[in-house]
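Only a single protein chain was left out; the remaining protein chains are all shown in position.
Naming follows writing order (A, B and C), and every chain is counted from residue 1.
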Amino acid sequence: MKAFFDSDLWWSFTRSPVTMLSALVAFICIAGAVLAPVLAPHNPFDLASLQLMDAFKPPVWSGEGDATYPLGTDDQGRDMLSAIMYGARVSLLVGFCAVIFSTTLGVVLGLLAGYLGGRTDAVLMRIADIQLTFPSILVALLVDGVVRAALPREVHDQIALFVVIFAIGISNWPQFARTVRGSTLVERNKEYVQAARVIGLSPLSIMRSHVLPNVMSPVLVIATLNLGFAILAEATLSFLGVGVPPTQPSLGTLIRIGNDFLFSGEWWITIFPGVALIVMVLSVNLLGDWLRDALNPKLR
Amino acid sequence: MIRRLFLVAAAMLAVAGAAEARTVRWAASGDPNTMDPHSQNVGTVTMMLQQVYDALIGRNRQLGLEPGLALSWTQVEPTRWRFVLRQGVKFHEGEDFTAEDVVFSITRALQPTSNFGIFVDTIDRAEAVDRHTVDIVTKSPDPILPNKLASVFMMSKSWSERHNATRPQNTRQREEMHTVRSTNGTGAYRLQSREPDVRTVLVRNNDWWGWADAANNNGNVTEVVFRPIASDATRVAALLSGEIDFVMDPPLQDLNRLRQAANTRVLEGPEVRTLFIAMDTSRDELLYSDVRGRNPLSDVRVRRALYQAIDIQAIHRTTMRGQSVVTGTLFPEQVNGYVREEDVRLPYDQARARALLAEAGYPNGFEITLDCSNNRYINDEQICQAIAAMWTRVGVRTRLNSMPLAPFFAKIQRDDTSIYMLGWGVPTLDALYSFQSLLATRNGAQGDGIWNYGRYSNGQMDALIQRMKTETGDARQAAIRDALRLYREDVPHIPLHHQMIPWAMRSNISTPHMANNQPFFRWTTVN
Amino acid sequence: MFSFIVSRLLQALPVMLVVSFISFAMFAYVGDPVAIMLGQDFTEAQRQALVRELGLDKPFFVQFMTFLGNAIQGEFGLSYRLSRPVAELIAERAPATLELALCAAVIAMAVGVPMGVYTGLYRNSWLSRFFLTFSLIGVSLPTFLIGILLILVFSVWLGWLPSFGRGDVVRLGWWSTGLLTWSGLKALILPAITLGLFQLTLIMRLVRSEMMEVLRTDYIKFARARGLPNRAVHFGHALKNTLVPVITIAGLQLGAIIAFAIVTETVFQWPGMGLLFIQSVGAADIPVMAAYLMMIAAVFVSINLIVDLLYYAVDPRLRIGRGRGH
């Protein structure tokens, strides 16, 4: 821990007010989302607590608002603040899981391709090339569609969240695989790896203990930058109506619903989730940018 | 080259603007999916085709019957109706309208590929008596045949034969039919051009037989440009910015704004469409529920409990923004057979609902899944959400399963549902249409219970429906009244409300509001 | 050169096959076209007849082979929803999407590349910081939100630009263009910006980082050591090398633009292929959806081929074996 605070990373962190601010914002977003069940003033999923009478309450500062609902309510009388917190929870959950999924997949396949070389390498990289040709959002749409078609609706609704995670995750692995493969190729020929091989360590443990640590920092950068993309991809899918199930509205779902009320004066139903989404993605992207620069000092 | 094209285009625009054109630019969320008059019985097609085609019997502004292509009609025998046709009527492409065309059109609507079977289900055949007289023979006495025929458009026999379109368009055929994109009617407007999903242009048919009749209070529109705009927000934005003159389905939440805006106004009226919750009353064990071995919905106390748990006024006020007519019965007053005394709701009473549930053996409620469409009726998904919350509050933990029209219909048509919301319109404006489709025991007979996916079955109800089919006069009205009472007592549905249809338009447009949501531009005036 | 193209085309073949299989499999069981086509009133016998006539009762593989055979001839059958040949529908919509995508791409390139070059060269100027902030906001804004906001501001509040559709179009043979009329051009502005903005920021960031990467290379240092003027170093040596990867990414982004057009076209009711696709999804119009995906795959494969050729033209290293090597 002490080593961390003494590191260059921490140093460059403390030197950048923008980064510190975005880290703070990201932290608040994540904390607010994770702790939503504890912190949120209402539980928007508890149908029994919804009062249609309270629908369309404007934010508290607009005069007609109600202190119980600081950011107002939507068309069902759901508290917007709570809905946003729970929505961010879903968005972040999908984003993180999708990134973890594509990172794991990409790193493993990249290591394999780079370390084993030969036919494995050729096949894996060819697949990655082909997939990179297609925009990830389309891949996600496709995967989502295939699963939707293959499974009965009731089953699908229960696993919809996983489907979205899988769809977004699967559409991003080639980036990781390519980076890791490149670094692995470099590391593989270094003396210490050769030496490890000579003393008879298994390829698996060589990769794990020697190659992996060296490729982690570019992977971390890509992962952070990808988190923003994953959250946006989920929002876009949900906006198109094929994302997470409506029973677990994400920020994208909230925006889609609120969009109907944009012109009618109930702007808060769409603007607040929109702002929350932008702030969240922006802070994550700022962190990613900083991380890339900090771990890549030559670029500075 | 490009510059010249640009100039030509500009010049053309200028010319178009200079002519004494009275254009209505009209938008709705859906585009008609065919121009064939007997292929698709859906509102989006009819709203377009009724400008172009006429039926034997027309409807006036209040949807009452009035002479159309037929000047008069009489039931000469119980199963034979005689129609005297209007003379001197020509189709848009010049053919004379005669009895042969009527026989042809009726026969065409009877083809298996027709989607208009429900309007001609009792017809056995049509016979030309002379050039301007037609007899229609029914299989059994059909007192409401004229109501049905008001929905069957008349085509030209020779034109259809020339274009190989003697059957309604069959979407299964590999080739495309002429009638999908082209029309040849007798109506007030001609189809000038059509790009599906983009734009459909109608121009005034100056030879239309109705223009001469001053009693019609005809309008002055010379051109109608229809553009489908699916997105609610975009449709409203287009109306507000003046790119569109007339919007048939403005979103409810924007009505206030449209009312207040200087250049737009909103015309409201009731629609002949009733929303209700239908329930599976026949299965021994309910699907998608946690109740084992029993079907709570087969118990009328549970149905009443669900009924009384719904705060319909809150839905009316908040979800529908006042744009609904709360009801306790199956259809609105425009429909023949409506009885005001039977249009009474069970009161909203949560305590009573809980008591009824306990009485029926469900003191802790149960779990249930409500199937709902999300793009079919006005605010359908929101209504279902509100109802789900209300039921959950009395202990019936409701999961909402909302989906687009296509999978929703597919699901309920598989009987794969335990409780669902449906909206039902009555094009014939007669009670039988609703009772027969929605509440008759499904027994294989044509038309009986075809939309009764809760498989409600009540011998008493079936007997009353049978009487509606055959009897006439007061006896028939009495049967409808009894059926309505039974509907109230047995709660096969939980009625919610009749939809209101607001039409929004630029202030310089005036048009009569139609309760079937089908505008007639021949009555529209542009100032 | 010739063999290069042939080998590329051969590589594209399995891609197309896989995509067609997916596009077919994806929609073979989704929705229920039968229920939609029959409308509200039908008998079970009618239903069965329709299923048979559509071939929906045949085994999956047979349906797929039939589909493939027809697809090769550009025959995708009749749209369930509109009862018109799918190929015709797509041909009708393609100009709208292609014009939109191309304009968006031009905006993205014309603005993104100079901005990227500038920020790459002058890393610490305040303008660079502004551009970078702008680009970060750009990549953090979802496309649909941009569209909604632009409509709100420029159509509803200011009333300057149309909020939907293509305006008036002029027909040039089978191609319909909105580029030749005033209203067509006006209608193009907001959607093109909406669609291009995200790509613009991506391209800018890409060019910037490539530029910075290239500026650190030995050959740039050597060019400086040879005393070449900054202009020659930056815009000759550095930019040309930067453009090699940028061409690839920009090419791939054109694909992304066409895909994201689905969202933009939905927001602006732009009568293109994306809107057709979404409308078809809503109606479970299988033939149209399958054809759209095949079409998109074909477009991507062509884009890839063009990118490869461009690469070939720009980067001499790929021309090894063309004779002069040793």
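Quick note on the criterion: a contact is a pair of C-beta atoms (placed from the backbone, for glycine too) under 8 Å apart; a residue touches a chain by one contact, two chains touch by 3 or more.
Methods note: contacts and distances are computed from a predicted model.
This complex has a chain not shown, and the name its UniProt record holds, of "Nitric oxide reductase subunit B", "Cytochrome C oxidase subunit IV family protein", "MrpA C-terminal/MbhD domain-containing protein" or "ABC transporter ATP-binding protein", is "ABC transporter ATP-binding protein". Of the options C:L127, C:A232 or C:I306, the residue whose C-beta touches the omitted chain is C:A232.
The residue from A:W11, A:F27 or A:Y192 that touches the chain not shown here is A:W11.
Touch with the chain omitted from the figure is made, among C:E75, C:E213 or C:D315, by C:D315. For the chain left out of this panel, the touching residue among C:F21, C:F130 or C:F222 is C:F222. For subunit C, the residues touching the chain absent from view are 217-230, 232, 236-237, 240-241, 244, 314-317, 320, 324-326.
The criterion applied here is as follows: only the chains that are shown with their structure count from here on.
Among the remaining chains, B is positioned farthest from subunit A, on the basis of C-alpha centroids. Counting C-beta pairs in contact, the pair that comes out ahead of the other among A-B and B-C is B-C. We define each chain's centre as the mean of its Cα atoms; on that basis subunit A and subunit C are separated by 24 Å. Subunit B has its Cα centroid 45 Å from the Cα centroid of subunit A. Multi-chain contact residues of subunit C, defined as those touching 2 or more other chains: 148, 152, 156, 266. Residue positions of subunit B with contacts to 2 or more other chains are 233, 237, 240, 407. Within the complex, the subunit C residues that touch subunit A are 15, 22, 25-30, 136-137, 139-145, 148, 152, 156, 209, 212-213, 216, 252, 255-256, 259-260, 262-263, 266, 278, 293, 296, 300-301, 303-304. Subunit C makes touch with subunit B in their complex at residues 31-32, 35-43, 46, 50, 53-54, 77-78, 80-85, 89, 92, 148, 151-152, 155-156, 159, 162-166, 168, 170, 172, 180-182, 266-269, 271, 275-276, 279, 282-284. By the touch rule above, subunit A contacts subunit C in their complex via residues 130, 132-135, 137-138, 141-142, 145-146, 148-150, 228, 232, 235-236, 239-240, 252, 255, 259, 262-263, 270, 274, 277-278, 281-282, 285-286, 289, 298-299.
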